[in-house]
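Quick one: this structure, given as structure tokens, is what I'll be asking you about.
Excluded from the complex is one protein chain; the other protein chains are retained at their positions.
The block that comes next holds subunit A.
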Amino acid sequence: MTAPFDLNDDSVVVIIGTGAGGGVLANELAQKGISVVSLEAGGRYLPEDYINDEWDSFGQLAWTDPRSTSGDWRVAKDFSGLPAWIVKAVGGTTTHWAGASLRFQDHEWKAKSTYGDVQGANLLDWPIDPREMDDYYTKAETKLGVTRTGGRAGLPGNNNYKVFEAGAKALGYKEVHTGRMAINSAEYDGRMACQQTGFCFQGCKWGAKWSSAYTDIPKGEATGHLEVRERCHVMRIEHDKKGRVNGVVYVDAKGKQHEQKARIVCVAGNSIESPRLLLNSASSMFPDGLANSSGQVGRNYMRHMTGSVYGVFDQPVRMWRGTTMAGIIQDEARHDPSRGFVGGYEMETLSLGLPFMAAFLDPGGWGREFTTALDHYENMAGMWLVGEDMPQETNRITLNHDIKDQHGLPVANVHFDDHPNDIAMRSHAYKQGIAVYEAVGATRVFPTPPYPSTHNMGTNRMSEKASDGVVNKHGQSHDIANLFVSDGSQFTTGAAENPTLTIVALAIRQADYIASEMGKKTL
């Protein structure tokens, strides 16, 4: 069969979401000749449509449907309706992402065995051996064109990187470079090299940064086996009397509801929407939501230990020029409990434009203490701190029945409390980040609180045993054989690294599994 597909065609794989997980899975399956219908809540925007203006771009691409927050994290106070910064568009959050693409360290696949029991943490080992991932990581790096892998050159360092590197070297850090980035340092895969434009977070207008929006999605469509229906929001997943999923109900741009039949359903709506959809699909057979016999759907929400450090210098830096995040210090990524916490963190260059800096440097701040910081915006350098946070059962996505979205569905509430390990790691990371800038003469430093979550993970986690998690080692739900989870919500633990390369590697791996099971007629 070739696309477009009929609503009653029950031979198709339906994939919900077209971001890092869903977009890659759709293309990988289509390349194997498998019929795929991708349903995407957002519209289609390509490099010529992206707007290099922070707030305008946010308005164009971000997920701004209502959500609510609770818990002791500062985001709940400063941005109560915006727990996460996620994109609603074909390509998902890979339009906004910065491109940092790191493999997990081996021990991070085995957090429970490595860290032991951590009080209050719901740690678990991934049911995957790190060696099983080697080839998939290589495939993912090849797909994304990751620099400093596969013989691809690194990016040149910009001003922000040079300050960061000088400070790191002065402190004696060894693993310092311009990052492994899904940004072309030379023409690759028909896309041009980075022009150092500096709006990686707003969508790369040159297409130098990988995004599924203009790579995997059109490649999949070109096979004739993939149909992407944009501005189609999936409201619930349906199942038959035997408890196997058999279709999804979605609402299109005109507000009209449809049911698409399916042989297999893959959920890839990001770690807030994916559990929300499973919970909103509760039925008399599955009163707690689909795939939720363990009670773990929505739980163990992780967002990485994050924070930023900005430093002001007596001379200009102009950090906004060039790639947003091409710079990394990896020396602190190791697991070394002598620092007072388990797991590790990465330090990565980061720059925000003036409008976002005003909003995020010290949310709620005002008066001269605040404004004198912005007065020296030109002399600022910036870095982001990102490390492993502890999964906690009580950090979770639940349905908020008091608030409905435009389709009348209960919205997601995002509850998050920092774990003591997260707090200990953050204070260590602030100290080291400050030291980096002071080593090159910073006259003032700002340990900036976490932004709304950009890395969202863990809410449908992978587990060996059905009682511990939602999906097995292939992302297949323990309860329903033809229901898969294909995005960052599968993460058993978060590791220190930015998640997307691992999401992509898992999607490639899942495509192999689905194809092989379909071949064996077990699915």
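Quick notes on this one:
Everything below uses one rule, namely that a residue touches a chain if its C-beta (ideal position, glycine included) is under 8 Å from a C-beta of that chain, and two chains touch if they have at least 3 such contacts; residues count from 1.
The rule is simple: contacts and distances are computed from a predicted model.
Candidate names were "Twin-arginine translocation pathway signal", "Glutamate/aspartate import permease protein GltK", "Sarcosine oxidase subunit gamma family protein" or "Secreted protein", and the UniProt protein name of the unshown chain is "Twin-arginine translocation pathway signal". Which of A:Thr197, A:Gln432 or A:Thr500 touches the hidden chain is settled by the complete complex: it is A:Thr197.
Contact with the chain that does not appear here is found for just one residue of A:Asp288, A:Asp375 or A:Glu393, A:Asp375. Within the complete assembly, A:Gln315 is the residue of A:Gln119, A:Ser284, A:Gln315 or A:Thr522 that touches the hidden chain.
The residue from A:Asn52, A:Ser70 or A:Ser293 that touches the chain not shown here is A:Asn52. Although one chain is not displayed, subunit A still touches it through residues 52-53, 55, 156-159, 162-163, 166, 194-199, 205-206, 315-318, 320-322, 353-355, 357-359, 364, 366-368, 370-371, 374-375, 377-378, 440.
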